[in-house]
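Below: the structure, in structure tokens.
One protein chain omitted, others in place.
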Amino acid sequence: MENGKVMINIGVIGYGYWGTNLVRSFAEAPGAVLHVVVDPDPEKLQLAKRRYPGVKTAARLDDILGDPDLDAVAIATPVSTHFDLALAALRAGKHVWLEKPMTETSAQARQLTEEAKKRGLTLLVDHTFIYTGAIRKMRDIVASGDLGDIYYYDSTRVNLGLFQHDVNVISDLAVHDFSILDYIMGKHPAAVSASGVTHFPGMPENLAYISLFYESGAIAHANVNWLAPVKVRQILLGGSKKMIVYDDMATSEKVKVYDCGVKFAKDPQEIYQLRVGYRTGDMWAPKLATSEALRVAADHFVDCIKSSTTPVTDGLLGLRVVEIIEAATASMLRRGETIQLERQGRNV
Amino acid sequence: MENGKVMINIGVIGYGYWGTNLVRSFAEAPGAVLHVVVDPDPEKLQLAKRRYPGVKTAARLDDILGDPDLDAVAIATPVSTHFDLALAALRAGKHVWLEKPMTETSAQARQLTEEAKKRGLTLLVDHTFIYTGAIRKMRDIVASGDLGDIYYYDSTRVNLGLFQHDVNVISDLAVHDFSILDYIMGKHPAAVSASGVTHFPGMPENLAYISLFYESGAIAHANVNWLAPVKVRQILLGGSKKMIVYDDMATSEKVKVYDCGVKFAKDPQEIYQLRVGYRTGDMWAPKLATSEALRVAADHFVDCIKSSTTPVTDGLLGLRVVEIIEAATASMLRRGETIQLERQGRNV
Amino acid sequence: MENGKVMINIGVIGYGYWGTNLVRSFAEAPGAVLHVVVDPDPEKLQLAKRRYPGVKTAARLDDILGDPDLDAVAIATPVSTHFDLALAALRAGKHVWLEKPMTETSAQARQLTEEAKKRGLTLLVDHTFIYTGAIRKMRDIVASGDLGDIYYYDSTRVNLGLFQHDVNVISDLAVHDFSILDYIMGKHPAAVSASGVTHFPGMPENLAYISLFYESGAIAHANVNWLAPVKVRQILLGGSKKMIVYDDMATSEKVKVYDCGVKFAKDPQEIYQLRVGYRTGDMWAPKLATSEALRVAADHFVDCIKSSTTPVTDGLLGLRVVEIIEAATASMLRRGETIQLERQGRNV
Partner (left out) sequence: MENGKVMINIGVIGYGYWGTNLVRSFAEAPGAVLHVVVDPDPEKLQLAKRRYPGVKTAARLDDILGDPDLDAVAIATPVSTHFDLALAALRAGKHVWLEKPMTETSAQARQLTEEAKKRGLTLLVDHTFIYTGAIRKMRDIVASGDLGDIYYYDSTRVNLGLFQHDVNVISDLAVHDFSILDYIMGKHPAAVSASGVTHFPGMPENLAYISLFYESGAIAHANVNWLAPVKVRQILLGGSKKMIVYDDMATSEKVKVYDCGVKFAKDPQEIYQLRVGYRTGDMWAPKLATSEALRVAADHFVDCIKSSTTPVTDGLLGLRVVEIIEAATASMLRRGETIQLERQGRNV
């Protein structure tokens, strides 16, 4: 397979809830051709055929890896299967799109990353939030220095959500915050402390609170919960100069930038009473790009394959996110004990 | 001084921000007489005299403790002075109203509690939230069993608030959650894990995340922050049968009860896929009592003195709250390490 | 064509924005078969064929009316074409689904209604809101008498919407309120007064305020505007016993029932001061059916054809709505002069 190909032939592995979205996105992406859909369930394959007459189908990934026309696979199966499927695809010379979280362990994530690098293949982990207009705008604002020093990131991600039986709520929901933090902060946290419980014996933790500590003094926190009566998707991002509120449930003005902060008394006389006061000003809600994030990501995957460039959400980002999930889960099992994170996350 | 007196003569110690509210409340309380205002600042005393012609004033508590007409004192001074002032008042035979938090240490709180008990004096700690219509309604709903088993309590209490220079944000804001939890749960947590930082060297922590663990399996969490661009005062209370959202910033329907929860698949065949599903139903926002909480508390204090009954927010509740503050602060300094709480909190 | 047929063959006329929704809905409706799509634009027909392989296509309605397999047509073309197309279809013995508003004039609407009646054919006007869970719940509550006497209906329907160049904002937006009122009130208004303007010479009115007067003393009002910076879709429904707020932009609890109202002083002494006071109580947000309204309507159309029953949104309802649009537009041109409505609307 050559880079520079006009059209990339893509196979989607897993035609469940998210898989149908992937199929639709690649079917509509200008540079891609939906080549094959893979699922062990014959009914799902039949449904795919009805919707996309002419698409090939197969029951197993192995059945299609020998197809020389297949350029890339997008894997939307349970996380426990990610490593084996992605490794097989890479070894067969296929580019890989992997759903989040990338793998069950950071060792697996590291191995996939190295395999893709060795073979010069594109490996994209689908941290979809990174492709939204809101998060891109927030990253731009942070990068511009308008917020000053970042003090904290505070996320609430709760609702009456579908229980997962194979991963805990950190892997399901806080994973979004870990990828957003990596993208916005451009730094790996130094340590993590987490609390969480399950209310249903034998099931994964359905509620967790995770604190991440950065060397700069910044702190990040995620409140994730599958058992809340209302749906909240809110991030506060506090800086020394300005602060941001991102409310993903808002029907408009999802990102608001507040010109507010702290000011210090200069008069040493005031030291015992009002050393710190407040400054408030205007609020500004920038217009956001409204393209569907998954379509942006699909186009980006195709572009990266064609131009042999590295995706924004590459395997290293996916690996760093898995490292935090691992550490947070370990801390949660020890009721909040701090776990140090490895530096290599940024330098694999 | 006899119980059974028609009017209780009250002295308010400290005529700052909150002290003026106390003075106003006791001046309007039917069973009380505002007897004296105490403050070291002559200007403040002059202001009090202008507003309440005829009220006595004094610079120090010691100046008035010998007054046989004085029945009770309400102490609204910095927390570091609470213990000495309250102890002196109790030893002089005066009933005591103490602002929250009760004292700097649990040892001090325990000593005050014992002193009041020994002397048969009323000791009320001003955890004002306990006297609001919203919290009383929530307690009633929990006590009725309508929520089923309590799974979690999740509070967010953030805004661009006035920095304190003598206490951290846990003492200033999470203190409300600790008292509400004591009142609603009727139980003391078994352990605490907290994270928090200060962004201003030499100042107390301005942001903290506290998790409380209960023996029942319930978990409570408070997110407190002096440096947020928006004001949030929200509590989620999740039960096995119903759930509550309490939004104190809402201008109406502050308390909402959601008839929603989890249901389990009975068919063992489904065990690997949909063991847990969701149930949603109506939402109900009960009418709340609208009396001003501080007035309710002031009347309650007067009633307790007259009838020799124990206040709802007595010294023991105040003590249990201080114990949690102490432990949470200790955990925060150790970046989340779990601290066990003593059982005696409920049995002093 | 016999009633009692197992599957109803449907032709959709017009494959524009709403036509594609109709095609999708009838393609998925269990009792219907998408038989043919009609549009003058060959590109649109090609798109339909790609999406629904096997579906027939035609450029004009006349081309298909002779097809004996065709049972019914759904017309989603500009309103100026509704009358001719629907009349031709009815005369060819086809059941008809017509988009709202039904026709340009009430005379046309009356003729279609009579034609359908004479031939025993089903005629449904697509006032989709009538098939939503929210409006159905509101109708049930009103019908139960829980609200007491209806005092007013107050609707705000504004946003930065697509300008229509063939109909004014009353036909485009207030049409929803007129159909909802017909359904909920079960009465025709006696008179109408409307104000409205266009801000763009040569274009239809882009903003209007319409008041409807009922013999019972109830009043209804609609505020419709294509030029608002925020999207509002809100109805207040006031009764003598309870009141409803329906916010269609809310992501949950769209319908709220308030137990509040007016109470009168019984003591004649109070007559000059407080003859009227307020009563407030609990609020209740009932669970709403979440089925997609268009699917419910499509199924209903098929059922009505099969069982020869009258649709909820039949030609008479469509006619009454057109009468109000006509009268409101006439009043608007005379800057609010009251126009009496004919009684026959309820008795054609």
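Going in written order, the chains are labelled A, B and C, and every chain counts its residues from 1.
Following the convention adopted for this analysis, a contact is a pair of C-beta atoms (placed from the backbone, for glycine too) under 8 Å apart; a residue touches a chain by one contact, two chains touch by 3 or more.
Please read these numbers as outputs of a predicted model, since none were measured by experiment.
Colleague: Decide which residue listed in C:7, C:65, C:92 or C:236 touches the omitted chain of the complex.
Modeller: C:236
Colleague: Consider the whole complex, including the chain that is not shown, and state which of C:7, C:219, C:250 or C:312 touches that chain.
Modeller: Within the whole complex, the residue contacting the unshown chain is C:219.
Colleague: Suppose we count only contacts with the excluded chain; which residues of chain A make the list?
Modeller: Considering the whole complex, chain A reaches the absent chain at 252-253, 259, 280-287.
Colleague: Taking the full complex into account, what residues of chain B touch the chain not shown?
Modeller: Interface with the chain not displayed, on the chain B side: 53, 230-231, 249, 251-252.
Colleague: Using the document's contact rule, name the residues of chain C that touch the chain not shown here.
Modeller: Contacting residues on chain C, toward the hidden partner: 151-152, 154, 156, 158, 160, 162-163, 165, 191, 193-197, 199-200, 203, 207, 209, 211, 213, 217, 219, 221, 223, 225, 227-230, 236, 238, 240, 243-245, 256, 258, 260-262, 272-273, 275-278, 280, 331, 334-338.
Methods note: only the chains that are shown with their structure count from here on.
Colleague: Of the chains shown, whose Cα mean is nearest the mean of all protein Cα atoms?
Modeller: A
Colleague: So which chain is farthest from chain C, going by the mean of the CA atoms in each chain?
Modeller: Between chain C and the rest, the longest centre separation is with B.
Colleague: For chain B, what residues touch not just one other chain but two or more?
Modeller: 280
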